[in-house]
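Have a look at this one.
A single protein chain has been removed from this complex, and every other one stays in its place.
Letters A and B name the chains as they come in the text, with residue numbers starting at 1 for each one.
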Amino acid sequence: MELAVSSRPCAPPRRGGRPLLPVALLLPASVAALLFICGPLLVLAWQSLLEHVPGQVGAAADSPLSYRNYLLFTSPSYLNFLWGTLRISACAALAAVLLSGLIAYRITRIRSGWARKALIGLMLGLTFLSVLVRVYAISLTFGVGGPAGAFLRSLGVALGSREYIECVVILGFLHFLLPIVTLILIGTFQGISGSYYEAARSLGVASWRAHLDTTVRLALPGLYSAFIVAFSLAASSFVIPLVLGQGKVLFLANLAYVRFGEMADYPGGAAVSIVLLAVSLAIVGLLGKLLGNRLGRSA
Amino acid sequence: MRRLLDGLWGAFGGLTVILSVAFLLLPIAIAVMMSFDARTFLGAFPPQAFSWHWYQRFIDEPLYMHGLRNSLLLASLSTLLSVGLGVAAAIGLHKARFRGRQLLVSIFLAPLVVPAVVIGFGLLVTLSALGVVSGMGKLLIAHGVITLPYVIRSVTATLAGLGPSLEEAAMSLGASPWTVIRTVVLPLCRPGIVVGAVLAFTVSFDDVSVGIFLADPESTTLPLALVSMMRSNFDLTIAAASTAMIAVSCIALVLVEWLIGVDRLFGTGTTKR
């Protein structure tokens, strides 16, 4: 993870021993980070290797370390949950990137300065919106009493069906992802000059084709990395599947909570959490680096 | 014929954009409208008569009020905490050059990448082991953890835009390293600190996935109360609460715009002056 840093070192290495100040500044946050960021991850990993006795809270005392909790994931139901998490997140991320791409592209090509600022401000404001408000608004609108729900029901859609619930969950993700991904992609499209598209058009290429060959091709690395971000955010989501899933759609995060909250199975929950962490890092790390490099070079 | 296709394509693109923006805004508008519904039950949209009674119910509900008080307190305290630690850490990182620096930065920013559930669950086990009992205390630490990266990232971006010669100039005018920080670095970091603080407050106020592991009935927050209501008693009091939260978001945005301008959020920039 990179932070923007100025290129010239500002304080020279001194023989007089004045590195105390930066160290003193860093110390409180570093101690807190070690205790409360690193610590929990290690503790969780350790916890996941313990045994849980049904009926008791937490891990059994003096239990030997074992991989048993991870075997949960060999069961078909858990594999289903894992697959469901990945499938729905990927769909939502893909839809988000496509739609946001269109919106972001339009925004960067608007000529009027205040209109552009207003739209960017709108997107920004929407990122500040609480996820609960979104989730509630969507479940209200697409639920039984809401306008969209009533309309769809009149078309014959079963509002209680699993397919519909999954769609509502994806809509929930969209509402959450669209503003963020749009802002990211605005950055991407700002960096792509409109001259390429115009050059293609002047050569007689159809509009859609010109876009595909120039704008989209150039934006591909940015689109891909936005997809990775969206995918990762969706896969590790908790609230959206919790409320909109109505118990039928469960993501890995919800599973961890179920084991913790309803079954008091801390080791099991810890194992699910570690798997969730691994999935999240895998998306950002592997997928991101591997294919991102390929795309970066070809584009 | 090609012209027609091009036109259609353009129209399709425009339509999609409009529909998407509508999708973003309409459900919220519906929720806000329903919050003024005069009916005492959750009826079909649209409301025919309007009243404030859902808001009255919201204020009268002790669970919500208690949660609101806790949320505001918690958000304020954890913002103070993460701004204090984060600004110091960002300045320290800016000045220090040592081998483990990048690793330390990754650790500070880790909560942005690590799923909230993992943080919440992990902290639960860790804090119990450390003997932290108070619900508010646990939440405060947890929210400090998840808000810290926003502060650090924001302040670091501002610092990077300053350039080293300002600090060198201050030193050449006789200022000790601490004085340089106090009189030059901090004032110029103000935009970054403000943005970080606003983000921290918002993140803390909105948090559900971390808090759900750590809160007890005494220290429950507004979002947590809302979530449990959404799953059990899905009525329009939640709509009233949502509208209130939208107002809070708007205030946050206006604050940011007024203090430093929306465009500043898009990159480094020195002070407005």
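Observations, loosely collected:
Basically, a contact is a pair of C-beta atoms (placed from the backbone, for glycine too) under 8 Å apart; a residue touches a chain by one contact, two chains touch by 3 or more.
Here is the rule we use: contacts and distances are computed from a predicted model.
Between the listed names "Glycine--tRNA ligase beta subunit", "Carbamoyl phosphate synthase small chain", "Cytochrome aa3 subunit 2" or "ABC transporter ATP-binding protein", the UniProt record for the complex's undisplayed chain reads "ABC transporter ATP-binding protein".
Between the chain not shown and the residues B:A44, B:V133, B:L173 or B:A247, the one that touches is B:L173. Touching the missing chain, out of B:V113, B:L188 or B:L259, is residue B:L188. Residues 163, 165-166, 168-176, 179, 183-184, 187-188, 270-271, 273 are the ones on subunit B that touch the missing chain.
Rule of thumb we're sticking to: only the chains that are shown with their structure count from here on.
Residue ranges of subunit A in contact with subunit B, taken from their complex: 1, 3-6, 8-11, 13, 18-19, 21-26, 28-30, 32-41, 43-44, 47, 99, 102-103, 106, 117, 120-122, 124-126, 128-142, 145-147, 150, 171, 174-175, 178-179, 187, 206-208, 232, 236, 238-239, 242-243, 253, 256-257, 260-261, 266, 269-270, 273-274, 276-277, 280-281, 284. Subunit B contributes residues 2, 5-6, 9-10, 13-14, 16-17, 20-21, 23-24, 26-28, 30-31, 34, 42-46, 84-86, 88-89, 91-97, 104-119, 121-126, 129, 141-142, 144-145, 148, 152-153, 156-157, 159-160, 162-164, 167-168, 177-178, 181, 202, 205-206, 208-209, 212-213, 223, 226-227, 230-231, 234, 238-239, 242, 245-246, 248-250, 252-253, 257, 262-263, 265-266, 268 to its touches with subunit A in the complex.
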